[in-house]
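Okay, here's the structure, questions in a sec.
One protein chain omitted, others in place.
Moving on to subunit A:
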Amino acid sequence: MAELQLKSVEKMYGNGFKAVHGIDLDVKDGEFMVLVGPSGCAKSTTLRMIAGLETISGGEIRIGDRIINDLTPGKRGIAMVFQNYALYPHMKVRKNLSFGLKLKRKPKDEIEASTGEVSGILEIDELLDRLPKQLSGGQAQRVAVGRALIKSPEVFLFDEPLSNLDAKLRASMRVRITDLHKRLRDEGRPATVIYVTHDQVEAMTMGDRICVMKDGHIMQVADPVTLYEKPANAFVAGFIGMPEMNLADAELTMDGTPKLTLAGQTISAPADLSARLNAAPGPVTLGIRPQHMTIETDGAADAFSGVIHNIEFMGHEVNVHVTIGDAAFIAVVPTEKFDLKLQRGDRVGLRPTGVQMHIFDRASGENVSLAE
């Protein structure tokens, strides 16, 4: 079975730069795992170590029960789709697809049958006799996926496969790839997928589970809902969600009930938050998603008072930028609940609803509001 395991895997580049700092990751058989993180966080490096295109400086990678550290890429049972397609420019689509099988000396009729099947699934039958330079970006990417699919690998690796496509095509390719994954699962030959992206929409919509990385460390591995509702630390909280979660330095005090002080204003923590809180009083980072704040009149109870410095009207909702002391907040409110007479410079109260409100340890960034 094609389970993929990384055990304290490290990568040190030739120039002495340590890109990956001992990461552990278990990907279950047939799981769609997304690696996501900002640019330079070593997503590609990790993927290329799994593929065998980079040496592994420390630790161990297993596929099924085989340790693959020292196997050549061709022997690992993987297939990879590259960001810029990497089709062989001098070969027709048909040969591009069958190149891997030819190298394995598969019989001709078997190769032909596989080519036919794969091109049917990806709707590239009409393109088989074209050269890569005669394909559009979307078509080329489908051929690239076909070239991976035809090998029926145990593990599929994708490195930002959609980032060269325009937004519309990206959306349709996204669905196509997840559909393909489901289809393989339904046909009883589930494929394990590692999918690298820096686009959180791709990550949230495609992944069974998501692995958020930063500077060569794994920050959290979880399914999309958990990742969104219970971010393990301030980094994940800020990375996932649109617009970004508001993060601000605050002071936690406990006189009877927990209280939060921000820019000299103190409010009692909402009940929802108090129940989850597992923190000692002191300096903390306060996190609230823009969708979980309401705009009140200035002076309302348990609301921070701030000044509107920008209003973005989006149609069905309004992004209200409010400054509280030095901290900039964004609140997203449905248009029908927003008083359209409000203007830049007006003073308003910003009240956290308590849902999706998090307290992070100031020093470590750990989420200390996840107690059951």
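We adopt the following convention: contacts are C-beta pairs under 8 Å (C-beta built on N, C-alpha and C of every residue); 3 or more make two chains touch, one makes a residue touch a chain; residues count from 1.
Just so it is clear, contacts and distances are computed from a predicted model.
> Name the chain not shown, per its UniProt record: "2-hydroxy-acid oxidase", "Ion-translocating oxidoreductase complex subunit C", "2-hydroxyacyl-CoA dehydratase" or "Oligogalacturonide transport system permease protein"?
"Oligogalacturonide transport system permease protein"
> Check each of A:Gly58, A:Gly100 or A:Gly354 against the chain that is not shown and name the one that touches it.
If we include the chain that is not displayed, A:Gly100 is the one touching it.
> Which residue among A:Pro73, A:Gly116, A:Gly137 or A:Gly238 touches the omitted chain?
A:Pro73
> Residue-wise, where is subunit A in contact with the chain that is not depicted?
Given the touch definition above, subunit A has residues 14, 51-53, 72-75, 78-80, 82, 84, 86-90, 99-100, 103-104, 147, 151 touching the missing chain.
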